[in-house]
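With one protein chain held back, the other chains of the complex are shown just where they sit.
In this document, chain identifiers A, B, C, D and E correspond to the written order of the chains, with residue numbering beginning at 1 in each.
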Amino acid sequence: MTGSAALGGQIMKMISAIIKPFKLDEVREALAELGIEGMTVVDVKGFGRQRGHTELYRGAEYQVDFIPKIKLEIATRSENTQRVVDAITEIASTGKIGDGKIFVYDLEQIVRIRTGELDEEAI
Amino acid sequence: MTGSAALGGQIMKMISAIIKPFKLDEVREALAELGIEGMTVVDVKGFGRQRGHTELYRGAEYQVDFIPKIKLEIATRSENTQRVVDAITEIASTGKIGDGKIFVYDLEQIVRIRTGELDEEAI
Amino acid sequence: MTGSAALGGQIMKMISAIIKPFKLDEVREALAELGIEGMTVVDVKGFGRQRGHTELYRGAEYQVDFIPKIKLEIATRSENTQRVVDAITEIASTGKIGDGKIFVYDLEQIVRIRTGELDEEAI
Amino acid sequence: MENTVIELQFSLNTFYFLVSGILVMWMAAGFAMLEAGLVRSKNTTEILTKNIALYAIACTMFLLVGYNIMYVDNVEGGVVPNFGALIGSAAADADHALESDFFFQVVFVATAMSIVSGAVAERMKLWAFLLFTVVLTGLIYPIEGYWTWGAGFLSELGFVDFAGSAIVHGAGAAAALAGVLLLGARKGKYGKNGEIYPIPGSNLPLATLGTFILWMGWFGFNGGSQLFLADKSNAIAVSQIMVNTNAAAAAGAIAALVVCKLMWKKADLTMILNGALAGLVTITAEPASPTPILACILGMLGGSLVVFSIVALDKLRIDDPVGAISVHGVCGALGIMMVPFSNSDASFATQAIGLVTILGFVFIASYIVWGMIKTLMGIRVGEEEELSGMDQHDCGIDAYPEFVTIRNK
Amino acid sequence: MENTVIELQFSLNTFYFLVSGILVMWMAAGFAMLEAGLVRSKNTTEILTKNIALYAIACTMFLLVGYNIMYVDNVEGGVVPNFGALIGSAAADADHALESDFFFQVVFVATAMSIVSGAVAERMKLWAFLLFTVVLTGLIYPIEGYWTWGAGFLSELGFVDFAGSAIVHGAGAAAALAGVLLLGARKGKYGKNGEIYPIPGSNLPLATLGTFILWMGWFGFNGGSQLFLADKSNAIAVSQIMVNTNAAAAAGAIAALVVCKLMWKKADLTMILNGALAGLVTITAEPASPTPILACILGMLGGSLVVFSIVALDKLRIDDPVGAISVHGVCGALGIMMVPFSNSDASFATQAIGLVTILGFVFIASYIVWGMIKTLMGIRVGEEEELSGMDQHDCGIDAYPEFVTIRNK
Partner (left out) sequence: MENTVIELQFSLNTFYFLVSGILVMWMAAGFAMLEAGLVRSKNTTEILTKNIALYAIACTMFLLVGYNIMYVDNVEGGVVPNFGALIGSAAADADHALESDFFFQVVFVATAMSIVSGAVAERMKLWAFLLFTVVLTGLIYPIEGYWTWGAGFLSELGFVDFAGSAIVHGAGAAAALAGVLLLGARKGKYGKNGEIYPIPGSNLPLATLGTFILWMGWFGFNGGSQLFLADKSNAIAVSQIMVNTNAAAAAGAIAALVVCKLMWKKADLTMILNGALAGLVTITAEPASPTPILACILGMLGGSLVVFSIVALDKLRIDDPVGAISVHGVCGALGIMMVPFSNSDASFATQAIGLVTILGFVFIASYIVWGMIKTLMGIRVGEEEELSGMDQHDCGIDAYPEFVTIRNK
């Protein structure tokens, strides 16, 4: 984290984590224990150090560049960020290449559609 | 980057809204009336207060944690943010749990790929 | 935005590009030449100036509002941003409507799950 | 040796019934695939469940009472059948096994019921539907079937419906229409200001497979309805039926293709599928006497008519997700009224009387039964179930649980 | 003309064998679709590969040695067959072509093997599986088949298994069980604390199609097993078999539907599919002698039992992704033990002896063979391959490469 949080920063962060698909259930459970009560997931494909694999189709081998991953998005208060990031890092890590990455963004505003509640109340 | 950043805030925001899938058409129409001329949607699954449902397969009941939702991403000028957020909040709300959330981010830059136009021209 | 922008902004950016699906391979190759070693892609649907098309089903024509696109997400150091944006703009452009857009965000933090490395090391 | 020749004839006829029956049974799979392809993915498990359950129930009910009501110990030329159970016993001079006849007939009743499931898809409660299945296959169909095929009053009148354009297909469509009227359209199908929103089916390869299966099965449906194969003239008749059946289906598909191209500049696959089926339904009333060229013409009439009928029913806000009422009802009626052009034993008047009698009876009887079920337990799923899909509500499982779908369609 | 009558009878019988054989061959497609629908999409290409390869291998092995072992030049009432190659030569007074008999029998052995592929799906190495296929179809099945159908000691004892509830279905299930025990459950199927996690199949329309195909093919399976059509009494017998087969399947589906509704308030489609198949397996031991009502009852017993069996095996941590052991093994045994209720030639004691002998032999022989293969080359794919799916590892290509799937399921 940068010093900006101390400088006032946003009070809410969006944590976006790319993980291996089969780790989803474990991560979800670990976050539930931290009190995280909401998240959004989406199927993505990606590559990084892990470079895909070859597939075979009708006698031609070819590179599939993108490997299936899952992206989690968790909006949370700034002060939780470190704990969430640590939990994901711990649980989603297999030590093998392709474990994924976590990206943290500032969030300007959150609105709960049902009630119109704002920001921290809306998390 | 434009000079406006120096004035303390981005002049463009990205509004990311998680809504119930069947609300998509209505929301799109409402935003069109506000003059919103572009958006990107993606299928996601999520949970929050609404905790999934049980499914049955071969005699075993099990929890499906994630409920299908749709995520809308709308880049717009800062001054429109409130109107867009209000419109989505109004239209996408059913008053029932699981209506979704809206997240607002700062946007540093927008580029229209076709023309290379920047920022406000590119929205 | 936080004061840090005044101090020169975040040292990492997230570049999110909406492109035409069939441009993916070319863009990926161009970015590889720039030394970009990781990215995440997801299928999205969107509209902007390009307004969808009509489909026909059982005698009823109807508007399909959303056109399939691909969203690329590339985390990179700030100083690379311009080069990446330029490369995508160049390669993904067909000059026809619907070529897509690039959005640039500040990134607070990056974590490599496998090693726990942070920020620039984690890219 | 004479005995052996007669026994061989008996065996060959029986085998012909059995093979035809197997082909008609296969149509159950055809309807299941067609309907599974033309509904949205969130309702696919449920429609599959309905299709296999209705086939099972239809076979069981027809065994328990239906066959007896339709065929056993009835008065010739009568209206009210003799009610009884099981399949009776064989005549001494029968030229095929009684059981093979039952096997052939039992799969017809399932066909009639399969037609209903498509029209009421995506909103009809599973258990209400199954309850209706019991009554249609155990009672309504056998009674009207008796009137013509069981030597009842319509057959005495000279009404001709060779393989069931009205008795099977029309009846299914009439029952479906009654259900649809009581049920209403799917949510999101019609806008407040009269807009019609198409709701595309989720899996067109399945729908196409279903159509091919039905086309194949129809060779048993029509071919078997000659009821005798083992001499020269009958063998030729069965062959003519096959040729005509195929010709009408082909012409129906072509006609639908051309109509679509002319009207919308596109080849609407689901219309072409319906066009082939429309050709089949049209020829079913009399596949034996037309020349192949007439069969083509009948098929083309059916295949064109069905396109307009589907569009018209949509305008009338009769929401039929798979086009069953148009294919089986409208083209069934067309087929019945075309019979006198090739078969001089039939007259337009008796054809019309037969048609109205059968469709009217089935419609009214079905309307009453649907109405009773509606009062008893409701026939439509709740709004929330409809929006989130019937699969989760009725069956507890999605059809394609791993695949990501655009849920708002 | 007598000669011609006999020749006609020969031709008709032969044709009946061929048509039945074609229908049984079609069951290979049924198993392939059923299993492809009930596994996860990441293992779908592999299960399809197994299914087509096992059919090809079974046909080839049975041609090379299996048919000879099972049927040619064996001692009556014996235990050890006479080993030889190819299909022998026709008897002078044969009433059908030898080749048509082979054609009919060869597709049975493929059925037995298809049962195995479902139970060991999603974790068994492709090449280990194919190696086992060679042994089962070339050796194990022909030997136990000889005991009853090749006039071996079980047939002398009076054991009755008309179309193979034990010989085909039970045997397949026994071989499958041996494999599953050595293989263990799929990763993620059972939790550390005894939790059972369902792993839903990825494509229920395919599974339903597969069931309809099997249902259709079963008319050849059971109907053809009468082995003679071309006289009156046999023609009637074949017809009865068809009616009973259909009735048992229908009743099985209904029973499973009702049991599911009572137990879980939902209509679990995959259970209904298994229920129909369970009814078919149950009637297969004796489809000729029951009345249709008894056939319904047998089907209902099978269709109910299979639901409880699937749940029970799951509790025992015997992981069978498609329910093959319950459908073919448990209901096969049920069918065998029900024979004496309709067929007075059979006794409970001999039925039990036959059942235990066949299943025991196949289980033990299979266990040894699986065990040897395990030592030789391993039978289970590595953890990483299992997690990322067998398609990429064994086949190099996904089944639905363009579709986005939730991979963690």
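The rule is short, and it goes like this: contacts are C-beta pairs under 8 Å (C-beta built on N, C-alpha and C of every residue); 3 or more make two chains touch, one makes a residue touch a chain.
Here the structure is a predicted model, which means the values were calculated and not measured.
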Visible contact partners (per top-of-document touch definition) of the missing chain: A, C, D, E
From D:296, D:322 or D:397, residue that would touch the chain that is not displayed: D:296
Contact with the hidden chain (one of D:158, D:200 or D:340): D:200
Candidate in contact with the missing chain, chosen from D:86, D:134, D:235 or D:387: D:235
Chain not shown, touching residues in chain A: 45, 55-62
Residues belonging to chain D that touch the chain removed from view: 1-2, 5, 8-9, 12, 15-16, 19, 23, 40-41, 200-205, 208-209, 211-213, 215-216, 219, 223, 229-232, 234-236, 238-240, 242-243, 246-247, 249-254, 257, 261, 264, 266-270, 272-273, 276, 292-293, 296, 400, 403-407, 409
Hidden partner chain, residues of chain C it touches: 21-25, 43, 53-57, 61, 68, 70
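Here is the rule we use: only the chains that are shown with their structure count from here on.
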Chain centre separation in whole Å, for chain D relative to chain B (CA means): 46
Geometric centre distance via CA averages, chain C-chain A, whole Å: 17
Chain A and chain D, separation of their C-alpha mean positions in angstrom: 52
Residues within chain E bordering two or more other chains: 200, 264, 266, 268, 270, 404-407
Residues of chain C engaged with two or more neighbouring chains: 1, 42-43, 45, 105-106
Chain-chain contacts as defined at top: A-B, A-C, A-E, B-C, B-D, B-E, C-D, D-E
